[in-house]
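What you see is part of a larger complex, with each chain still in position.
Per-chain numbering from 1; labels A, B and C assigned in written order.
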Amino acid sequence: MKARLGSLRRRKEPGASPGTLVHTGEVKADRVQIHRMDYDAERLNERELATVDEAFPLDEPGSVTWLNVDGLHDVGVVRTLGEHLGLHPLAMEDVLSTGQRPKLDDYGDVVYIAMRMVQYDPTTDDLIDEQVSLVVGPHVVVSFQERPGDVFEPVRERLRAGKGRLREAGADYLAYALVDAVVDHYFVALEQLSDAIEDVSEEILHSPDPASLERVHDLKRSLVFMRKSIWPLREVASKLVRGEASLFQPDTLVFVRDVYDHAVQVIDTVESLRDIVAGMHDIYLSSLSHRMNEVMKVLTIIATIFIPLTFIAGIYGMNFQYMPELQWRWGYFVALGIMALIAAVMVVLFRRKRWL
Amino acid sequence: MKARLGSLRRRKEPGASPGTLVHTGEVKADRVQIHRMDYDAERLNERELATVDEAFPLDEPGSVTWLNVDGLHDVGVVRTLGEHLGLHPLAMEDVLSTGQRPKLDDYGDVVYIAMRMVQYDPTTDDLIDEQVSLVVGPHVVVSFQERPGDVFEPVRERLRAGKGRLREAGADYLAYALVDAVVDHYFVALEQLSDAIEDVSEEILHSPDPASLERVHDLKRSLVFMRKSIWPLREVASKLVRGEASLFQPDTLVFVRDVYDHAVQVIDTVESLRDIVAGMHDIYLSSLSHRMNEVMKVLTIIATIFIPLTFIAGIYGMNFQYMPELQWRWGYFVALGIMALIAAVMVVLFRRKRWL
Amino acid sequence: MKARLGSLRRRKEPGASPGTLVHTGEVKADRVQIHRMDYDAERLNERELATVDEAFPLDEPGSVTWLNVDGLHDVGVVRTLGEHLGLHPLAMEDVLSTGQRPKLDDYGDVVYIAMRMVQYDPTTDDLIDEQVSLVVGPHVVVSFQERPGDVFEPVRERLRAGKGRLREAGADYLAYALVDAVVDHYFVALEQLSDAIEDVSEEILHSPDPASLERVHDLKRSLVFMRKSIWPLREVASKLVRGEASLFQPDTLVFVRDVYDHAVQVIDTVESLRDIVAGMHDIYLSSLSHRMNEVMKVLTIIATIFIPLTFIAGIYGMNFQYMPELQWRWGYFVALGIMALIAAVMVVLFRRKRWL
């Protein structure tokens, strides 16, 4: 559950000065890796940086620089980059405190975007989430991730391939491409979640047991958490579409509208899945009730049939000296016959009541 | 459930370049069929196209051309049509990715409308859904469907009949007529769903079993899905009514307002049915509880009456040497009498408590 | 349930041309009756029309004409009236298709208002609903009802009495009076529904059985349906209050605000009743559980007391040759004593646990 309530973790001591740069949260990467790509329509340079100082100076204005930072535990890296880009101390703090709610803060010539990336692990039913921050300047984008991962790899491939709009457009388009990649990842997670739901659904209908119920509740939590991550991301996209960040060109906004549509679609699907999962507990209980009823019915029928018969046997087991039936020649068989008759009548009765 | 979560399917690899034309989703038609109708108030030409190239050139400005494409798996067809009409690459991609949320994108001189058409299959309780896209230009409408179907047949009939406003009005009115046909189809599906609900409702009250519960949950999901399809369609109509797409003439908007009203009515009905279906699970559980109670009561009564009697029989079945009652002349009959008395008292008692 | 999902019925074949005049829905009146009243402050003429042609010409401008049509199955009547008044074909179609959502369409010099009139039948727990349409012109009001009824009788009486504002005011005030009469009828239905709820509530607490549960669900559906009818009616009133229909004079709007308040009050009451009805299912289940627990307790206690006693009797009913107790002089009585003791201890124990 840690991951799910991740956004609960607070960045620093309560009451501490705002803008205090402290990394909070688990260290999820061994060392901080910085990857730099400089490109324009004609040219692409790409390399791993040994130290943060190689990140500057940026390339000449006509091109775009993308700095990708994996690992957040080195406060110095963040501070150096932030100060070079003229980032507000609060935004630097937000990069480091890995429990951010997705948001967009526009500081005029620099835009800060916080997002949450989700990954569903089907083997453990766990939702792993990670904070991804973007700092977008006029011709630079810095992306911060908690751990080395490849959600941005397809974007890198597209840059290398040199086809499409990406190489020709500006930093705002690159930022859009990265946001798009994150939103796209929600679809992957949703597809896996949906399969898991399908799965559990089968389980519950055919052999309801507490373990599958626990899985249902895990799924529910995952959806609650996803919802919590995607709603504010939709707001981020909506703010961009409304043109609240002047760094983003009108040309790019058509594409951002697309991201917005996808975010809405993710929300729609999350809500539908939530509806479906919400119904599962009910199915579980009904399924359980139904099984219990089946069991009870068998007990009832067997007990109800045999209890009177046993009573009759008990009567003729009594040791009274004067019990005329006992002397009868066919007494025993008559008794057995009566018993059989009673049993038969009961079976017929139960059949009629459709209990059998 | 695949169909129901249809909108989950993502158009392409996460992170791929926007505007990449890849058909995603099942291939639901054998081959792509293109049907072309050119008409104005006086004249109507209609024919099946052998290749997409016959779609151009369009007719002279005074008339309207309607191109209907059944089947989406031929990416080339979509690209050719899109490029001729000056469609934005993102919109072309949306045509091909068959999990679109209904939406309206206004690109100035071309309007893209995505809708979902639903069909309820009463034999399997399945809701089949299909993406229908419209591309509306100044005097052309292109409609894309996933499979050959006849939801637009009545519109074609009206065109052929040559009566009514349709032949005289422009492409925007044709687009309206097509949207109207899709919304109208929701009513058909709702009517069938409503009958199925009526049906299951009877089943549940009179013989609740898990199969009917499963049907309830299928119905619930169908409604969830329908709601997900019609809400954004209402938004599409609402955008049109507000005049956000300048291609649509004020004359046509009166009719679009009608479509909007119908969409709202569909939503109202879906919500009412959801309310009714939501109550069914409760009825099911109560119905089950009630039956179980009936069964339990019978067990209780029979057991409660016979257990003490059997005990008495047990007592006189003991083999103690000195048991005075056993020697009594009328012992046996007294014992039987006492047993009958106890049974009678119990029956009276249970009657009083209204358990019997 | 037919009536409840009434608004589901669609006006015509899906995809048919808008403005096609076809009556859909049950024929609820034998023949179409048209009643005409012409009045001004001094004068009142009233008569039944033999044919629709007598409806015209209207009276001179200073007076108001009210045409009330009972029965909708004669399409010709609606068309004739509609065309004389310059009604939009879509509105004519709406008059005829009796599943309209309440709405107000302003066509400038003619206003179309659709409402739903509800009536609760306490003997069958059924909610009967009927579509009432008003077409309001500068000095004419045409009201369409599905069946001859007298919800407008009080208005007619007021006109005949000649007192009050009604005779002096214009067609807009008459329209207000008719809307008010319809909204007032909701209060009558709600009062009856509320009595029925009170009734069922008693039933459920004191003798819960599935029949009363079915009644609860009927009541729930009636409320769902009422809600669906009154919400859009509130919107109609709200539109009028905001002055969206220029035909309505400011003087009349003060009264329309009153209607609006009443509609809100109806909604409030419907919501409260829904809250109360929603709780009933829970009460039913608890009531059932409680009864079942009572039954189970008795079984438990009797079984638990007698099972060990019967076991003891069983022991001394064994036929082992060497069973010393059997030879004891007081063996039988000791055994009986022990049994009584065990029973007493158990009763005390159960008393303590407050199960008895």
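Here is the rule we go by: a residue touches a chain if its C-beta (ideal position, glycine included) is under 8 Å from a C-beta of that chain, and two chains touch if they have at least 3 such contacts.
It should be emphasised that the depicted structure is a prediction, and the values quoted were computed from it without experimental measurement.
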item: Total identical subunits in the assembly as filed, 3 in place; value: 5
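Here is the rule we use: only the chains that are shown with their structure count from here on.
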item: Interface numbering overlap (same over half, different under half) for chain A and chain B; value: different
item: Fitting chain A to chain C on CA atoms, where both chains share a sequence, rotation angle to nearest 5 degrees; value: 145
item: Gap in Å, rounded to a whole number, between the CA centres of chain B and chain A; value: 26
item: Rounded Å distance, chain A centre to chain C centre (Cα mean); value: 42
item: Numbers and ranges of chain B residues touching at least 2 other chains; value: 285, 289, 292, 296, 299, 303, 307, 310, 314, 317-319, 323
item: Touch list for chain B against partner chain C, complex; value: 151-155, 158, 163-166, 180-181, 184-185, 187-188, 190-191, 194, 198, 205, 254-255, 257-258, 261, 264-265, 268-269, 271-273, 275-276, 279, 282-283, 285-287, 289-290, 292-293, 296-297, 299-300, 303-304, 307-308, 310-311, 314-315, 317-323, 354-355
item: Contact set on chain C toward chain B in their complex; value: 1, 4-5, 7-10, 13-19, 88, 90, 99, 101, 103, 105, 207, 209-210, 213-214, 217, 220-221, 224-225, 228, 281, 284-285, 288-289, 291-292, 295-296, 298-299, 302-303, 306-307, 309-310, 313-314, 316-319, 323, 325-332, 335-336
